[in-house]
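What you see is part of a larger complex, with each chain still in position.
Order as written gives the chain letters A and B; numbering starts at 1 within each chain.
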Amino acid sequence: MGIAGSARLGRVTDVVEPLRVGVLGARGRMGVEVCRAVDKAEDLDLVAMIDQGDWLFNASDAGAQVVVDFTTPDVVLDNLHWCIDQGINVVVGTSGFTDERIARVRGWLEKKPEVGVVIAPNFGIGAVLMMEFAERAARYFDSVEIIEQHHPKKVDAPSGTALHTARLIEQARKAAGLGEMPDATTEEMPGARGAEVGGVRVHSVRAAGLVAHQEVLFGAAGELLTIRHDSFDRASFMPGVLLAIREVAKRPGLTLGLAALL
Amino acid sequence: MGIAGSARLGRVTDVVEPLRVGVLGARGRMGVEVCRAVDKAEDLDLVAMIDQGDWLFNASDAGAQVVVDFTTPDVVLDNLHWCIDQGINVVVGTSGFTDERIARVRGWLEKKPEVGVVIAPNFGIGAVLMMEFAERAARYFDSVEIIEQHHPKKVDAPSGTALHTARLIEQARKAAGLGEMPDATTEEMPGARGAEVGGVRVHSVRAAGLVAHQEVLFGAAGELLTIRHDSFDRASFMPGVLLAIREVAKRPGLTLGLAALL
C-alpha cells in the first residue's frame, strides 16, 4: 500500500488498520529497497521517507508506529534515542553496534519498557537459517569447514558472516565436548586465503561473477551434510525486514538478531 | 569394548558399567556393522549376536539391557513382543512399520510402561537433520524443489527419503498459509524421472558412480538456500544407532524416528 493509500483498510479477513511505517535513510541503497517493499506490502503503510536534512518529527507527525533505520553508525544512536523517547518501535539494520552501544540502548528502553527495538546485523532469512542450522548440526559431525565465496571487490576476508558462523560452530562443539577435528596434514604451503577461527577452517574464494555465497560442510564417516546460502541481490533482505517490522511492536524491549523472530 | 571385555569398566569419569547390548540380525549387512560399532564403543558391551536359528533367550541370558533389531518385517514383531515382555529396551531399524503394527507395539508397552522402544526408518543423523532443516526452512521461501541422486541399481523413484521430505515440506507450507509456488511453465515434454508430491517437485537422478544423495533447494527473490546430504556408506548410520542405544533406556514408551533423540 502506497503513501496515498494510508486510509485503506488492511486485509479484509482481520479488518485491521495497516501498520504505519517510517523509513530513515530512505534514499540510501537499502533504504530505497525498504521503501519499495513496505509500499508493496498490503498490511503496511509507508507514511514517512526521511533522509539527511529531513526532520525526524516527520515520522511522529505522520503517526509512524514503526521506524526502520538504515542510516550510518554516526547518526543511528541519536535516531534510536529519539524514537524510543517518542514511543516509536524501531527496526535497525545500520551496523556498528558494540556492546557499549547496546548497553546504552538498553538503558533508554528501561524508561520506555513498552517500546520494541530489533537490531540485526543481517536481515537475510536464508543466511540466518544457514547459521542456525550450522550451529544445530555442529555437535553431530567430526569435521566442519566453511567455504565463503564473494565478488573480488570485497576488501575483507573472511566475510563477517563466515567468522560469525565459525564462532557459533566452535561454541557448539565445545558445549558438546567435541575435541579437535581429525587432521593428518604435515606438509603445507603458504598463500591460501581464509582463516582458522576457533579450530574451524574458513576458505575465502574471491572471483568475478560471484556475489555472496557461503557453504558449511559437515563430515563424518561415510556421510556429508552441506548447508549453502547464495545471495544475489539486496532484495533478499526485504522479507527479513518486513518480518521485523511486523514483529517489533509485539516484542517490547531489545531483540538482537533476526534469528529470535524466526 | 568387545565381548571378552564385558567386565571392564566404562569411562572412568562416570565409573558406570557399560550398557549391555544384544544384536538381532547380527549376520545381516546392517547387523554386522552394528556389532562392529557397538564393539568399538567404550561405553557399550556387545553381549549377544543373534541371527536366524539362534535363541532369543541368548539375549536375556547374557543380560542384555538393550536389543538392536535389524531383521526382517516378518519376524520383527515377534522379536519386539518378546523383548518388551522380558523388560528389555529395543532399538528397531527393520522396515515395514504400518500404523496398525505401531498400534500393536503401543498395546504391548502399556503393560510394560518402563520399557523403551525406538523405531526409526533412517538412522542417518545427517539425513534426519536435512529433513528437520527442510521442514524448518519451508515456510520462509516461495519455491522449493528436491533433487535426489542414487546409483542406477535402485528400483524405486523417487526415494523414500525424498518422498518423506516432500511431505514434511508440504505440511509446513500449508501450516504457514503459503499457496502454490510461482510457475509460468506452459510448454513441457514427457520422460522426466521424479514426481510431484503435494505440490513439491522431486527430481530423481540415477547414474553410475552415485551412492545416495539428496539436495533440497529453497528459493526466494535474490537468494537460495540449499541443504544437501551425501551418504557413501552404511557406516554413516552407526552414530545414529549408537545414539538410540544410549537414549532408549532413558525414554520409556515408544519413540518414533531418530529426530526425537537429536
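One rule holds for everything that comes next: a contact is a pair of C-beta atoms (placed from the backbone, for glycine too) under 8 Å apart; a residue touches a chain by one contact, two chains touch by 3 or more.
Computed from a predicted model, the values in this text were never measured in an experiment.
K.L.:
For this file, with 2 copies placed, note down how many copies the whole complex has.
P.N.:
Per the structure file, the complete homomer consists of 4 copies.
Everything that follows uses one rule, which is that only the chains that are shown with their structure count from here on.
K.L.:
Using mean CA coordinates as chain centres, what's the subunit A-subunit B distance in Å?
P.N.:
35
K.L.:
Where on subunit A is subunit B touching in the complex?
P.N.:
Within the complex, subunit A contacts subunit B at residues 124-127, 129-130, 132-133, 136-137, 140-141, 218, 220-236, 238-239, 262.
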